[in-house]
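Read the structure below first, then the notes.
Just one protein chain is left out here, and the rest sit where they should.
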Amino acid sequence: MTELIVHQHWFLWMTLLPLGAAVATFLAPRQARWIGFTTALLLLLCALLAIAAAIISKAQTITAGNWSTPLGIELRADGLALVMLAITALVGFIVSCYALSYFPARGHHQSRTHYFWPLWLFLWGGCNALFISADLFNLYVTLELVTLASVALIALEGGKAALAAALRYLFIGLLGSLAYLLGVGILYATYATVDIALLGDMLSATRLNHAAMSLMVAGLVLKSALFPLHFWLPQAHAKAPAPVSAVLSALVIKCAYVILLRLWFEVFPALETIAVGHLLGLLGSLAIIWGSLMALRQERLKLLIAYSTVAQIGYLFLVFPLARSQTMAAAWVAGVLMMMAHACGKAAMFMVAGTIHHTAGSDRISRLAGAGGPIGVLVVVFTLAATTIIGLPPSGGFFAKWLFINAALVTGQWWYLPIILSGTLLAGAYIARVLGWAFLDVKRSSYPVIPWVMKWPPLVLSVIALLFGLIAFEPVQIALIGAPVSTGVLVELRP
Amino acid sequence: MSMALLYAGSGIILFSIGLHALLVRRHLLRKILAANIMGSGVFMVFIAMGARGDAGVADPVPQAMVLTGIVVSLCFTAVAIVLAVRINHLTGCTTLAIDEESAID
Partner (left out) sequence: MNDLILLAILLSSLLPGLIIFTLPEESVRLRTTLNLTGALLKLLLVAVLFLRVAQREYAELRLPLLPDMELVLRADALSLLFLTLSAFLWFLTTIYAIGYLEGSPHRSRFFGFFSLCVCATTGIALSGDMVTFIIFYEALTISTYPLIVHRGTPAALSAGRVYLAYTLSGGVVLFFATVWLRSIAGPLDFTSGGVVSGLDPALYGSLSIIFALLILSLGVKAALVPLHIWLPSAMVAPAPVSALLHAVAVVKAGAFGIIRVIHDIFGLDFSIKLNLLFPLALLAAFTIIYGSIRALSQNDLKRRLAFSTVSQVSYILLGVAMATPLATIGGMVHLVHQGVMKITLFFCAGNLAETLDIHKIDEMDGVGRRMPWTMTAFTIGALGMIGLPPLAGFISKWYLGLGSLAAGQPWIIVVLIASTLLNAAYFLPILHRVWFVEPRQDWPPSTLYSGRETTWALLAPPLVTAILVILLGILAHSVGSPLYWVELIAAREDGL
């Protein structure tokens, strides 16, 4: 049994399966929903098996076609990859359940159902492929696959605003990717390889390498929607269907960020990256404050959540200045934990917003008044998911912020402390604003019926988001498998 | 000046021209063209990276990467054109200047 688990390369199946299923759903649109659901279930299973395999035999590698590096393509399932595969599988599964009901099988929006499933499965396959890539060019290709699928998904609604948002995202995505690619080219020119591990060993601090790094970082920052290059994100969310929004905020943004994490920790440590780190930290701080303030001002629930994403991404970028020599592991774990917690929480929040919009006809926050009954319950579910955004215990966000603050104290970068703490308070403010409406005692004439598939999946994900901190020990251990860090996670301050 | 350097230099110049046009031009087709030119610029840089001087055979890996890149670029261009045509069909505009308010509403 152990042999069986270890010898199969489950993470490879996790890439091939959704890509194959995407083709199948395109060819057989009537069965699209069930093919999609089954694939989601299988992917969840594969993720668990892949993790089991990794626990038994540590990080696994495959070389495609047996062409070894630097010529060939290597796929590696290290801790970060496994954790991202798992969280994508979990969130993807719940979103797939939700989409079963959100995109109906019949009715005048049938074409959306037919196009959603192939695009979603392509996106999923691309994400999985991205997580297990171990060389820079493969990362480019998979990133483009993810971007293309997202563009099409954003345009799914078909109206002019949706199409404009999609085209805008396309241009921005293309710009980011090309900048990244140019950086890759420059690195290849000097070192004749694009493999991450090899480059990490060979790189030194030259002007050309700095230029390459700047290009790559700039491109990826654009695709991660970091302030001030975040403007495309709220517009993309405004008209996208709820499952698409959930996936966009929870997963797609993380893809670009994962590449940036790998670059920072595995490829570029030899370069003196302190200045860039400070810049990213500054932009991250501004993102936190700006995103939270904008979220406070929103009238629509979906846009509030979108700006909340902008703020949360700011936290992710605090990892870079905080990853000094003694806090490398702390920053790594904080980033991973934040990604996982945010994925669960944000996806749940978007799904709830979608359900509210679907049943109440509008997602204006002021219309949530008198939301007793089923909609009131939804708002409470929304708040459960939001605890990880605010950073309340025992959610994952709480522990991620713990590690951030710890790292800031240890490295003496105390200026991040008020940013992190006020981010928590501002998030509490904009979530409390939504929550208050649910309790307002206004009688409604009728209470809508909500299909259970649109109620229970978000609830399950919300509860996972709320309690994630309690079960975070194993994921954190897995994330540290094969990680490019070696210090302790919780660091002590010495006077 | 070696051929490789010429290629690389023109590639960078094309990249910059394309970048400028992508950001500044408002007509959708011009943006798409600009993106393509940017892409071509990057590919030229890659090809230049593969040069091994007058004597040796060029390094095939960058050329393989460029082929992949061209395919990706083609797909993006196709999707972009479809979106642009559809936007034009729906709004009669040839720019992305959709009213911010209605876009977000």
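For reference, chains read A and B in written order, and residue numbers begin at 1 within each chain.
Note that a contact is a pair of C-beta atoms (placed from the backbone, for glycine too) under 8 Å apart; a residue touches a chain by one contact, two chains touch by 3 or more.
Model, not experiment: these values are computed from the prediction.
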{"item": "In the full complex, displayed partners of the excluded chain", "value": "A"}
{"item": "Contact partner of the left-out chain, one of A:T88, A:N406 or A:S462", "value": "A:N406"}
{"item": "Contact with the hidden chain (one of A:I56, A:L208 or A:L421)", "value": "A:L421"}
{"item": "Residues from chain A at the interface with the omitted partner, ascending", "value": "333, 372, 376, 380, 387, 392-394, 398-399, 401-403, 405-406, 409-410, 417, 421, 424-425, 428-429, 432, 435-436, 439-442, 469-470, 472-473, 476-477, 488-493, 495"}
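Convention: only the chains that are shown with their structure count from here on.
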{"item": "Rounded Å distance between chain A and chain B, as computed from the means of their C-alpha atoms", "value": "27"}
{"item": "Contact footprint of chain B on chain A as seen in their complex", "value": "70-71, 137, 141, 144, 148, 151-152, 155, 159-161, 163-168, 170-171, 174-175, 178, 181-182, 185-186, 188-189, 192, 234-235, 238-239, 300, 303"}
{"item": "Chain A-facing residues of chain B, complex", "value": "8, 15, 19, 22, 28, 31, 35, 38-39, 41-42, 45-46, 48-49, 59, 61-62, 65, 68-69, 72, 75-76, 79-80, 83-84, 86-87, 90-91, 96, 98, 102-105"}
